[in-house]
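I'd like to ask some things about the structure below.
The complex appears here minus one protein chain, its other protein chains still in place.
We call the chains A, B and C, going by the order they appear; numbering starts again at 1 in every chain.
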Amino acid sequence: MASLHVLANPARFRRFSQKVLPVLSGATALVLAVGLYLALVESPPDYQQGETVRIMFIHVPSAWLAMAGYALLAGLGAALLVWRHPLAALMARAAAPVGAVFAAVCLLTGSLWGRPMWGTYWVWDARLTSMLLLFFLYLGHIALSRAYDDAERGDRAAAILALVGVINLPVIKFSVDWWNTLHQPASVMKLGGPSIHPAILTPLMVMAAALLLLFVVLVMVRTETEIDRRRLDAAERAQ
Amino acid sequence: MSGFTALLARDLRLVWRRPGDVMVVLAFFVVATVLFPLGIGPETNLLARIAAGILWCAALFAALLSLDRLFAADYEDGALDLLLLAPWPLELAALAKCLAHWIVTGLPLAVLAPFMGLLFGLSGEGLAALGLTLLVGTPALSLIGGLAAALTLGARRGGALLALLALPLCVPTLIFGAGAVEAVATGGGFLTHLAILGALALLSLATLPWAIAAALRQAGE
Amino acid sequence: MTDLEVTGLGCRRGGRPVFRDLSFSLAKGELLALTGRNGSGKTTLLRALALLVPADAGAIHWQGADVAADREAWRRRIAWLGHLDGLKGDLTVRENVATACHLREEGTERVDAALAAFELGPLASRSVRTLSAGQRRRAALARVVAAGARLWLLDEPLNALDAPSQAALRAALGQHLATGGLAIAATHAPIDVPNARTLLMDSSPPPGGEEHEP
Partner (left out) sequence: MSHTPFIIGAYVVALLGFGGLLVASLLARRRIKRELGHRGLERR
């Protein structure tokens, strides 16, 4: 855990991210270019979904990252509440909107995928519905962290919500799945398809890597901003 | 007398001294449910099908309505400090507050809802399912709502924020509560739903008092 | 033999240091009056002593043992009077004081004596909502007396009190100290009670020391 401690000090994190970010954003651009090429040009249309499988290359990775993002919020929340990590609060405040955007993109691409496949923009599919609720949990986290004049109070309240939220996510997923099988005719095809055809797997993985790198870059940029914003507030209050 | 019962007794006596606050919440529940047939139309078979969801949602909103005063009153008059300084676990105090809220809103809603179910043409067993699921499901709502109330203590726009925080977490209880009543309507049994509702209530009981206590301690800082 | 020993206490509020390296000790029968301008950290210090606010640095020892080790025992030992009275408007004066004792899991045998100490007998069955600020403050002070705790933490106890009530407070405080109790009070007006000491909280927050990160 020494590395976590080394970065614990926000100033040291800032110096680290300033060094790493240029390299990381270069890598992100590169992997994204490769991914887009594979996704849009190289890969064949899927035997079931036809061309629309290309939407999957955005939809599925953003779903993974939206969920991973919330787990990150919970982890940072625990770090803040248990060890009073100053950086954890700032990174959580930076990461929440990023996770929310990934969830939103996942929902929108999901509905754009649904229109040609099922004829409607919104299907109460179990995964889409769970993603919608995850999106609300993100909104709650963002709103709560900004609901107090004392930013640190907001960070700690949002951290508690994230921990409770992450415990409830599987419960929400389970209940929505149950609710879905109850009301939805069984014939609805699962979003990811029964088994992912190898030709689809590579572009999916490359795009997932690209979006993961993008997620990290976004969080690091926003964390730098949050660190500076907190220093600005401290300076203003000290006057 | 243990601190837990003292706090519970105090809160119930406070409600007894001012019954108006509770009547408003129950009146809201009645009015809210009556609106739906007016909006949707009186044909009974349609109403019977959607009755479960409507009654459960109305009960959920009624429970949330009365929550923002749960800790705010103590926060504003300084009684919260005395709870934070009580020589027994704050988790128990959180539980006592949520229990008082449940006795005052969850319980009466579970008794009142079956009568409202008559307006929707629900059958005898459907009404029983409605009452039972509300009885077993509303404790989880009181605990989740209690957490949302504690997290928004002293926050701007507390009321709307409280609903935004609580509603996603209430979805599982809503799904199985309404699902049970609908299962009865389609001839199935609702015991599994009831069991899951009980499990959800236990999960809330096992985790939320600690979260509420942590939120209250922060409010005291 | 000092009972309460505070060493190197430091607190922050909203990211700003409020006080640092605060040390003092208090023995049985002593009152420590905290004086200083508004915002000099008097209330924060009281809340830190009650463990309501986490301290950044330093330690609080009671008879040699760190109070944070057994928080519930420490809470049993202190009685709190905050800026707010902590009374429920819809309950009567007696109900409020009795409930406060029950909430501390203690008996109510001291309630009548506490009410009498602040001449609250005639007001005992009036709901607190109908009382004036001074009467409410006396009810809150009665709650502190009824708690029977060793250490009183009082935040501006003289607020809204008229002359007779201030005399009643001096008497109650004197009696508490005489029976081996301790008290720390944040106050602007001096409380002249035998062996009272004063701690001046300087109002300028100490310099940030090393370039402090948020």
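Everything below uses one rule, namely that contacts are C-beta pairs under 8 Å (C-beta built on N, C-alpha and C of every residue); 3 or more make two chains touch, one makes a residue touch a chain.
Please read all numbers here as calculations on a predicted model, not as lab measurements.
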Omitted chain's touching partners, listed by label: A
Omitted-chain contact residue, chosen from A:Val31, A:Leu72, A:Leu87 or A:Val105: A:Val105
Residue numbers in subunit A that touch the chain omitted from display: 14, 40, 50-52, 54-55, 58-59, 62, 97-98, 101, 104-105, 108-109, 112-113, 115-116, 211, 214, 217-218, 221-222, 224-225, 228-229, 231-232, 235
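Basically, only the chains that are shown with their structure count from here on.
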Far-end chain from subunit B, centres as C-alpha averages: C
Nearest-to-centre chain - CA centroid comparison: B
Length of the line joining the C-alpha centres of subunit A and subunit C, rounded to whole Å: 48
Distance between the centres, which are taken as Cα means, of subunit B and subunit A, whole angstrom: 31
Mean-CA-position distance for subunit C and subunit B (Å): 37
Residues of subunit C touching subunit B in the complex: 47, 50, 52-54, 72-73, 75-76, 78, 80, 82-91, 95, 99-100, 102-105
Subunit B - residues contacting subunit C, complex: 1-3, 6-7, 9-10, 13-14, 17-18, 76-79, 81-89, 220-221
Parts of subunit C lying in touch with subunit A, wherever the complex brings them together: 14-16, 208, 212-214
